[in-house]
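Notes to accompany the following structure.
Apart from one protein chain that is not included, each protein chain of the complex appears where it belongs.
On to chain A.
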């Protein structure tokens, strides 16, 4: 899951990235950055640094702020979960702007995701389709996040728990599972009750014994300190 998100982040056009790198504090690139937000939305790419740069320019010159652009940035940031991007953006947006209805909704959505309350999240998202549909790939991104949290937590997850987290049920869920079994190393098992169990791929978070034990390793620089004594 994590890797998929990374590749989403890397597919960015270099021109605007370079623009940001060379002019991190230049108000003249504001329009370019706004266009770039729209481009990220339509091409399903993502650049947090470019977006933070734009929010920074808005912070310096609040009168130039475009609310629809900020909304898009925040939706993209939600899609970048589990990274803390949404908060990073909020830190830069003045409080009175955050009081506006659209932002309040997004903040509530973020809160549900941060506290893994997926059912409430999908309910609330359903009520706000018009805002979220503007950004393609939203659902898939959140599902990816849900699966990420599940695979941090579970070795084997009951089907209803998975269904609720990714908001897919019945036949669609069967199809989804079939795909994951074929492509992502998932497996299906019978659970204790009637319920189906999904075995998630092993990782060091749900199989903590896989964690490399680096606790008692000593950095080489530390050892060098006793060289003079040993010699």
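As a convention for this text, a residue touches a chain if its C-beta (ideal position, glycine included) is under 8 Å from a C-beta of that chain, and two chains touch if they have at least 3 such contacts; residues count from 1.
Everything below uses one rule, namely that contacts and distances are computed from a predicted model.
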(message) According to UniProt, what is the chain that's been left out of this complex called? Choose from "Eukaryotic translation initiation factor 3 subunit L", "Origin recognition complex subunit 4", "GCS light chain" or "Actin-related protein 6".
(response) "Eukaryotic translation initiation factor 3 subunit L"
(message) If I consider the whole complex, including the chain that's not displayed, which of A:45, A:59, A:102 or A:128 touches that chain?
(response) A:59
(message) Tell me which stretches of chain A touch the chain missing from the display.
(response) 2, 5-6, 9, 24-27, 48-49, 52-53, 56, 59-62, 82-84, 87-88, 90-92, 94-95, 111, 114-119, 149-150, 152-158, 161, 164, 191-192, 197, 204-209, 211, 215-218, 221-223, 225-226, 229
